[in-house]
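Apart from one protein chain that is not included, each protein chain of the complex appears where it belongs.
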Amino acid sequence: MTAQTAVANPGGAAPAAKPVRARPKWGDLALRVLAGLVLLYLFLPIFVIVLFSFNNPSGKFNYSWQGFTLDNWADPFKYPQLTEALKLSLNVAAVSTAIALVLGTLVAIALVRQRFAGYRAVDTFMVLPLTAPEVVMGASLLVLFLDLGWHTGYTTIVLAHIAFEVSFIAMTVRARVRGFDWTLEDASLDLGAGPLRTFFKVTLPLIVPGIVAAAMLSFALSLDDFIVTYFVSGSTVTYPLYVNAAVKAAVPPQINVLATAILVVSLALLALGTLYRRKRIDGV
Amino acid sequence: MAGVATSTRQRSRIAPYLMILPALVYLAIFFVWPLVALARTSLSTMSGSVFLPTLTFAWDFGNYAEAFTTYREQILRSFGYAATATVLCLLLAFPLAYVIAFKAGRFKNLILGLVILPFFVTFLIRTIAWKIILSDDGWVVSALGAVGLLPSEGRLLSTSWAVIGGLTYNWIIFMILPLYVSLEKIDPRLLEASRDLYSSNARSFTKVILPLAMPGVLAGSLLVFIPAVGDFINADYLGSTQTTMIGNVIQKQFLVVKDYPVASALSFVLMSLILAGVLLYTRALGTEDLV
Partner (left out) sequence: MPNEIDRQLIARLAANRTSRRRFIGGSAAAAAALVLGPSFLAACGSDSSSQDAGGGETDESTLRVSNWPLYMADGFIAAFQAATGLTVDYKEDFNDNEQWFAKVKEPLSRKHDIGADLVIPTEFMGARLRGLGWLNEISDAGVPNRKNLRPDLIDSPVDPGRKYLAPYMSGMVGIAYNKAATGREIRSIDDLWDPEFRGRVSLFSDAQDGLGMIMLSQGNNPEDPKMPAVQQAIDLVAEQKEKGQIRRFTGNDYADDLAAGNIAIAQAYSGDIVQLQADNPDLEFVVPEAGGTSFLDTMVIPYTTRNQKGAEAWINYIYDRPNYAKLVVYTQFVPVLSDMTDELAKLDPEVANNPLINPSQETLDNIYTWPALTDEQTQEINTAYAAVTGG
C-alpha cells in the first residue's frame, strides 16, 4: 500500500475509500448471532419470572402455572415488608457504590500510573477481599461492630458492602486504565493545567466507561448480597434477606411483579437514554 | 503502538500514596482487623460450653492440618467447578462483549444496561426460574435427553453441571463488563489495519485483538474465578449430595457444627490456595500485575 492509502494518515481525515478486499459477511453475522444467543441466555430466566408475575396460584407458592391474571399487578405493594426491603436495598447499593467507586478508582489509577515502592504488596492486597468466604467475613465484621459498640443496621450494612465492593471496582477500572496513554497527561501538564485539573479534565473522562462498568457491577453485587448482610444487618431487612426468608414459606407473585416492574422501569430509562443521545448527535 | 505510551515525566512521589490511602485505611479497618481476629480463632482451641465456647489462643496449627486433609475432595471440586465456570464465562462473554464494543453503535449503552438487568432480580428468584426451566420433565431436559447430552444422573438439576451452570450464569457479568471495558478501548483503525495485514480473521484475532483484550480477560477471569471457588449457594440450590463445595463445608462448620477454629482455618486455607492459583495464573498470562 502506498502512503496515501495507509490507514493512520497523519495529514488529515481518514480516507473515505473502503478497504479493497471484500469481507465474508457470514463471519460477521455468525458473531452477531452468537452474541444474540448469549443475550438470550441471560434473559431466559427473566422471561419465566415476568411470565409468572401473571400467574394465579391458589396457594402461597408460585411454582406451577395455574392461569393468567392481572390481579397481582393490581396489587403490587400487597406485602409492605417486601416493598420496604426493596427500597432499602436500592438505597444501600447506591450509597455504598458511590463511596466504593471513589476508593477503588483511586487505587486502580495509582497502581497503573507509576511504579511506587510497595506497589506489589498493594496489588496483592487488593485481591484478598475477593477470596474471603462470606460467612466468616460476615461473622467477623459483626464482632468488630459489636466491639466498637456500633448499632447494627443501615450504616453497618453500607460499611460492609463498601468493604467487598472496593476490590471489584479496582479490578474493573484497572482493566480500562491499563494501556492508558499517560503522555496525554504530560501534554496537559505541559500546556499549563495543574495536576488536579489534568486529572479531572483529561484522565477521568477517558476512563469513564471503566468507572461506569465498575459502578454497575458494584451495584449488582450489593443488591444481591445475602450472607454478609445477614450478619451485620441487625433487624434491618434488605431485599435478598426478605426473599431468602420468605421463599421458605411462600413465593407470592408480588415478588415477580416488583422484579418485573424494576426491569421495565430500568429498560425504559435505558431506551430513553439511547434516544436522547441520538437526538443530541443528530441535532448537533 | 499507540495507546500504551508511558509517561517519562518526573511524577510526584507522594501522589500514589495519597491515592491509595483512603482505600487502604478503609480496608485496614473493615477487612484486615476482622481477618486478624479470624486468624487468632483459627489458631485457638475451643473449650468450655458448647454454644458460648472460650477460645484460647494456642498456636494450634492442628486445625490447619485437619482442614486440609479432611476436606481435600471438596477443595479440589470447588477449584474444578470454578475453573470450568470461568472458561465457560470467557467463551460466552467474548462474542457479546466484542459485539457491544465494536458493532453496537448507538445501542452500546442500551445493550450494556440490558446485560446487567437480570441481576436486579435476586439470586434466589433467578434460580427458581432456572429450576422451572430445567425441571426433570421440562422440555429442555427432554430435548437434551433425546440427543443424549444429559449427565449420568439422567437429569440436569442436582448435578455438578447444574452447579457449574449456576456459577457461570451468576458470575458472567463480571466477565462481560471487564472484557467490554478492555475491548472498547481498542482503536478500530488497529482492527482494520490488522485485517489488512493478516490473511484470516483468526490470526487477526489472536495476534491483535486478544493481546489487547488481555487486561479485560485477566480482570474478568479473576472476578469470576475467585468468588466462584468460595461459593456455596449454587451448590445448595442446584447441587446434589455429591457436589458439596468448600463453601458449603465452611458454612456447616460455622453455623451447625460451630467448630470456629476449623471454620477459620479452612477459610485461610481457601484464601491462600486461591491467592497462589491467582499468582500462577497472572504469571502464565505474561503479566506481573494482579489488579
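Residue numbering begins at 1 within each chain, and the chains themselves are lettered A and B in the order written.
The criterion applied here is as follows: a residue touches a chain if its C-beta (ideal position, glycine included) is under 8 Å from a C-beta of that chain, and two chains touch if they have at least 3 such contacts.
Predicted, not measured: the structure shown is a model, and the values here were computed from it.
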Contact partner of the left-out chain, one of B:52, B:146 or B:284: B:52
Missing-chain contacts mapped onto subunit B: 22, 49-52, 109, 128, 131-132, 135-137, 153-155, 157-158, 237, 239-242, 244, 248-249, 251-259
Residues belonging to subunit A that touch the chain removed from view: 57-61, 63-64, 66, 81, 91, 94-95, 98-99, 101-102, 139, 142-143, 146, 148-155, 200, 204-205, 208, 211-212, 215, 230-231, 233-235, 237, 241-242, 244-250, 252
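Going forward, only the chains that are shown with their structure count from here on.
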Computed distance of Cα centres, subunit B from subunit A, in Å: 15
Partner subunit A, residues of subunit B touching it in the complex: 2-9, 11-13, 15-17, 19-20, 22-24, 26-27, 30-31, 33-35, 37-38, 92-93, 95-96, 98-100, 103, 106-107, 109-126, 128-130, 132-133, 169, 172-174, 177-178, 180-182, 184-185, 189, 192-193, 195-196, 201, 212, 215-216, 218-220, 222-223, 226-227, 229-230, 232-233, 247, 250-251, 254-255, 263-264, 267, 270-271, 274-275, 278-279, 288-291
Residue ranges of subunit A touching subunit B (in the complex, touch as defined): 1, 7-8, 14, 19, 21, 23, 27-28, 31-32, 34-35, 38-39, 41-46, 48-49, 52, 63, 102-104, 106-111, 113-114, 116, 119-120, 122-137, 139-141, 143-144, 159-160, 162-163, 166-168, 170-172, 174-176, 178-183, 185-186, 189, 195, 209-210, 213-214, 216-217, 219-220, 223-224, 226, 239-240, 243-244, 247, 251, 255-256, 259, 262-263, 266-267, 270-271, 273-274, 277-278, 281
